[in-house]
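Mind having a look at this structure? Questions to follow.
One chain of protein is taken out of this complex; the other chains stay put.
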Amino acid sequence: MKTSYREALRAALREALQDDPRVFLMGEDVGRYGGSYAVSKGFLEEFGPERIRDAPLSELGFVGAGIGAALGGMRPIVEVMTVNFSLLALDQIVNTASALRHMSGGQFSVPLVIRMASGAGRQLAAQHSHSLECWYAHIPGIKVLAPATVEDARGMLAPALADPDPVIIFEHAQLYNLEGESNHVAPVDISAARVRRTGSDVSLITYGGSLPKALQAAELLAGMGIDAEVVDLRVLRPLDSQSIVASVRKTHRAVVVDEGWRSGSLAAEVMARIVEQAFFDLDAPPARVCSEEVPMPYARHLEEAALPQAAKIVAAARAVMGK
Amino acid sequence: MNPQQISAAVIATLKSIAPEVEADELIADRPLRSQVDLDSMDWLNFLIGLHTALQVDIPEADYARLVTLNDLVGYLQQRCPV
Partner (left out) sequence: MIDFKLPSLGADMDEGTLLEWLVQPGDEVKRGQVVAIVDTSKTAVDVEIWQAGKVHELIVRPGEKIPVGSVLATLLEPGESVPPTRQAPVVQTIKTEARRRVSPAARKEAETLGVDISLLAGTGPDAAVTLEDVRRAATVKPPVQAPVVASTASAAIDRNAEMRKAIGAAMSRSKREIPHYYLSETIPLRQAGAWLAEQNARRPVTTRLLMAVLQLKAVALATRKFPEMNGFWQDGGFKPAPAAHLGVAIALRQGGLLAPAIHNVAEKTLDQLMSDLTDLVKRVRAGTLRSSEMSDPTLTVTNLGEQGVDAVFGVIYPPQVALVGFGKVRERPWTEAGEVHAIPLVVASLAADHRVSDGHRGALFLAEIHELLQHPERL
């Protein structure tokens, strides 16, 4: 069945709201406005204001309320408009949600799901466009997911809700209109990376909004006689080192594509693990394609220039091939 | 000085410039500089060596007459004191 990423998210949310009375959706503009990216359009009418709750413009407040509800036995889904705004709620997420199980000696758990949009490409400038997934992937006690396919958009919510600990789901803003097959209505795993294209010459390791670019790059590389494998990380915390290393052991070369800034990036962590665990399998220094280290520009041509693009990935892959 | 003594002095001087030279292999009536690969600096040093050893001054104008080992020995014999 062909559907869009947005529709797949809607279907997953609707299913969760229908199946479990403890589930509710809370966030800025999720009700009357239907969600900033129209994911929850019509839900207010369908499920009522008790379960589709418009929150005031206070991320610190409503994420905290979500944590309280989770502690109280609910299964809240909190939507934060973009990852930029989530920084206002960092204290709640990092100091409270992620740490409570540990600090309470296992007495409390916070079964909270936080959804947020991240990433650039829609001319929303430095206020709305950043990729700070790695900030969250740094924090023990939470899971961080990055669905990059229609299938994952549909299937990741249920296991996230079933998880006893906080789960953050990053929806890349450029993926909402992505079309794809979604045959599996069944939940997917939220533990492993997945090979999206098999190849033997170089591993393109990526996640989220960069996956379509990496796949496009792999097609271009195929035309140049380079057989690229594309690995979708899917789960940014805990990272699936095993799948990364297995791919690099096969291809002996790695290009990590990450829309975050290079310094201290998730790409840096992936490269570190490759070097730690697959050093003697490497046939070339691993390479990275990341965003330029500037606040995301508004002008379209500057924004495009700042982001990883298929052409940059192709160039990096050719360089590690020595071509 | 007899020709043998002069010849020995010439060979000894030559060997100080070009240590790899073997006296037996030199052909006395063939051009010396091409046999031993002496450049003009070597040649000059060779003449300076002869000057020191035999107290003979050889004007530059005479260089052209001194092609073979025989030429040299003959020339030196004429000009050598006693």
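Letters A and B mark the chains in the order given here, with residues in each chain numbered from 1 onward.
Note that contacts are C-beta pairs under 8 Å (C-beta built on N, C-alpha and C of every residue); 3 or more make two chains touch, one makes a residue touch a chain.
All figures in this text were calculated on a predicted structure; none of them were measured in a lab.
Visitor: Which of these touches the unseen chain: A:161, A:193 or A:320?
Guide: Touches the omitted chain: A:320.
Visitor: Hey, which of B:2, B:40 or B:78 is the one touching the hidden chain?
Guide: B:40
Visitor: Touching the absent chain in the whole complex: find that residue among A:162, A:220, A:246 or A:282.
Guide: Of these options, the touching residue for the absent chain is A:282.
Visitor: Please give every residue of chain B in contact with the chain that is not shown.
Guide: Where chain B meets the chain not shown: residues 18-20, 37, 39-41, 44-45, 47-48, 51, 57-61.
Visitor: Residues of chain A in contact with the chain that isn't shown?
Guide: Where chain A meets the chain not shown: residues 252, 279-285, 319-322.
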